[in-house]
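A single protein chain has been removed from this complex, and every other one stays in its place.
Order of writing sets the chain letters: A and B. Residues in each chain are counted from 1.
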Amino acid sequence: MANSVQPDKNSIRAHLEAAGVSRRDFLRLCSVLLATAPAGLALTKQASAAALATAIGESKRPSVIWLHFQDCTGCTETLLRTSAPDAAHLILDVISLDYHETLMAASGAQAEAALRKAMEDNAGKYVLVVEGSIPTRHDGVYMELGGKPAVQVVKDVSSKAAAVIAMGSCASWGGVPSSDPNPTGAVGVDTVISGKPIVNLPGCPPNPYNLLAVVLEYVAMNRLPALDELNRPKFAYERVIHENCPRRAHFDAGRFASAFGDEGHRKGWCLYKLGCKGPVTHAACSTRHFNEIPGVWPIGIGAPCLGCTEKNVVWRMATVETVPIHLATPPDTYPPINSGAGQIKTGAAALVGAIAGAVGGAAWVASQRFRSSNEAAVERVIADRKQPGISSNERSEE
Amino acid sequence: MSEPLNDNRWERAVPVYGFPVITRFFLALAVLIAMAFVLSGYRELAGLGPVSGMNDAFGWGIWKTFNVMVLTALGSGAFAVGISAWVFRRKHMFSLMRMALLTSFLAYACGLLLLGIDAGRPWNFYWIVFPWKWNMHSPLAEVAICMSIYAMLPLAIENVPPVLERLWYFDSRLRPTVEKIEKRLHSVFPWVISLAYLLPGMHQSSLGALMLLAGERVHPLWQTPWLPFLYLGAAMFMSFGCVAGTTMLCCLVWKRAMDMDVLTEAAEITSWLIFGWQALRIVDILYRGAIGTAFRFDRFAGVFWIETLLVVAGGILLYQSVRSRDPQPMFLGYILSSLAGMIYRFSPTTLAFRPNPEALYFPATIEIVVSLGFISLGVAGFLVAVKRLAILPAPLNAWYDMANYFRFRRPYIRWTGYFQGGYFGSDAHKAEAKSD
Partner (left out) sequence: MAITRRELFTSMVKAGLPAAVVVTVGAETSEEHVPVPNAAVGLLYDATVCIGCKACVAACAEANDTPPDTRGDELHQAPTDLNDLTRNIIKLYKPTDGSPASFAKRQCMHCLDPACAAGCPFQALHKDPETGIVSWTADKCIGCRYCTITCPYHVPRFQWQGFNPRVTKCELCKHRLERGLKPGCTSVCPTGAVIFGARTVLLLEAKRRIKENPGRYYQNRVYGENDNGGTQALYLSRVPFEKLGLPELGVESVPARTLRWQRRLYQYFALPALLYVGLVQVIRKSLKGHEHEAIENEKRTGLRAQL
């Protein structure tokens, strides 16, 4: 329904209109957001994309400052790597990216000034997104920005932030730079700063809609989503890949690819035996694939999951190492109402038959001998009564 | 005509002499017993699953249902023969009393031992000592407690006299002690014997009550509110079969004369018990309207007809053998009727038990060997007892024969005792002299 009331100039909706983004494109973004977090997010509890669009549309554009540290810029790329070119712009139009070293035009002193201005203008209101790990060894000398060690920079910038989002595994727990022997002492953001609400979005890279959902939830609802004990939002990191994997039916039925390129691999069977870390990796990739195209994700293209969100998995376990499955969820088959039990083993049956035969035979033979035996015994008794005092055993021929 | 046949009437229980205890058969039994003990040890460590065919649907295997339910029924001789001798005063049955008592004791002892092995958590049996912890509404509690008390008290006490007798004969120094004990036993005799008839009556019927709780899962040809009574009745005619049949077999093997008076009386009692029991069973089935199921073509009908035909054939053979005084049909009659009784008592727990249409039970090899081993224990115990104690009835001259045998074969034993008398001592003789 067209809204006749003029939207607030600073609202997202106004900005999108000014930027020439069609409402249809915005609605499409909202429906992707709905798919991102069907549950667990107050923002997406709205019943429809239109309702979500209204909720977001009325919010103010959030100011986002994006810092890079020991990163590969992959997490920035994931924001841009969308299948529809406008969507990237859309994401960047919904948020107000006030400082981003890769995407901004300025550099050098101008960049520093932009950062300072963004911090002052939106003090206490901006969302700080951190990409890349922070080196801490030797007083953080391994990375300096404008002459200052990274540790110092992140502490400075986060001091005025409303919330900190650690984007990617590097910022969440150290990522690639922290793998053995970790020469720079790379750690995640939450090791360095405290006192601010931190949301970890591990992944290498994570799905961009995770970030977008968290940011918009914060902006529209003024709160962060429910987090688990590692500060990861539950709507995206509560379940392991294995629980929702599209190839789960193959796992349940015992159809596995044993080698890359073999028949099972080509048929799309479960990659567990190739070392898929799905059962121990908390992430939402099995339901939300990348680039808005279904099937575009590692397992979908036949590459076993590496467990890129988990500190104890990726860079710690060999890629071909199979993981034990602790969360043993039930498979697709159902037991019948009456299940069988017990079996007849041939050895036991033969034994029973032999015993029955032996006892029966002995009884029959015994019964045949009674008459004659009793007669003989009676004769002996009569003989005894005639000749007492001599043992019958002596008397017999034996 | 009856004169020469009565010459071999059984007047005394005489130990079996002239046959060694260690024979090839006995050694074979010993091997089975050793195997059973070893396998029982394995069962204690590994649990019940690996050693048996028991499963979730059939929680009871042949140890409980055969060795306990069936074999203690065969071993109810002390109960059935005892009642006919002491309550109904059938004089001839006294000759069989010692055989009955011995077979009963061995059957119960081995059955209870195996019950201990079959229980999954036997260390908790100590609760039996606290009566307030018993669940007296449970038929199984009743069975376990009654059986244990019965085997350990009245049955054991009743089996003591032959042992005391042997001690009396073999060592004159023990005689004063033996006579004191015998006097004590004599005074409590009525109380002990009454207990010996009350307790088996209770637990043999409770063995039947056990399967009452299984309700519809026992096939209607067996499941009836009269089940406890029918189990008791089956125990009675089965045990007559066991006692009389074993006695006949012993006479055959050890070349003794059989007293057809005693045996025909036993056969007569047994045949009437069988007919009465079978009539009650048929009437009950007709009354409940379950007779239709007997004419289907399934294994339940098959088992039912086998039971019925065997028991009726056995009864008829026994009845005829009373008239003809022929041991052959008598022995067959005992075998057939005991077999039928065994199948009857076994069926509600296994053959006629349908917990689940898909489940079945068949004993595993280890299970069968352990069961056999414990039966062998009883048989071996019987063989030893019957050759060392005066259990097997015989004509009077067999006693003198035995005494002579020991005098010539084993002079170092104080054989002279065998000719002495005086159980009742001088007091009774004085009393008799007075009343005369």
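Convention: a residue touches a chain if its C-beta (ideal position, glycine included) is under 8 Å from a C-beta of that chain, and two chains touch if they have at least 3 such contacts.
Quick caveat, the model's predicted, so the values are computed rather than measured.
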Query raised in the report: Among the options B:L29, B:L96, B:A144 or B:A352, which residue touches the chain absent from this view?
Result: B:A144
Query - Contact residue for the chain not shown (choose from B:P161, B:G245 or B:G333) - result: B:P161
Query raised in the report: Taking the entire complex into account, which one of B:S40, B:N55, B:T264 or B:S338 touches the absent chain?
Result: B:N55
Query raised in the report: Contacts of subunit A with the missing chain: which residues?
Result: 252, 254, 325, 327-331, 333-339, 341
Report task. Touching the hidden chain in the full complex, which residues of subunit B are there? Just list them. Result -> 11-13, 44-50, 54-57, 59-60, 86-89, 91, 94, 98, 118-122, 124-125, 127-128, 133-142, 144, 161-162, 165, 168, 186, 189-191, 193-195, 197-198, 201-202, 206, 209-210, 212-216, 225, 228, 355-356, 390, 396, 399, 418-424, 428-429, 432
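Note that only the chains that are shown with their structure count from here on.
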Query raised in the report: Hey, how far is the Cα centre of subunit A from the one of subunit B, in Å?
Result: 67
Query raised in the report: Which residues of subunit B touch subunit A in their complex?
Result: 4-5, 7-8, 18, 53, 55-58, 248-249, 251-252, 255-258, 326-328, 331-332, 335, 356-365, 367-369, 372, 395, 397-398, 400-401, 404-405, 408
Query raised in the report: Along subunit A, where are the residues that touch subunit B in the complex?
Result: 338-345, 347-349, 351-352, 355, 363, 366-371, 373-374, 376-378, 380-382, 384-385, 388-394
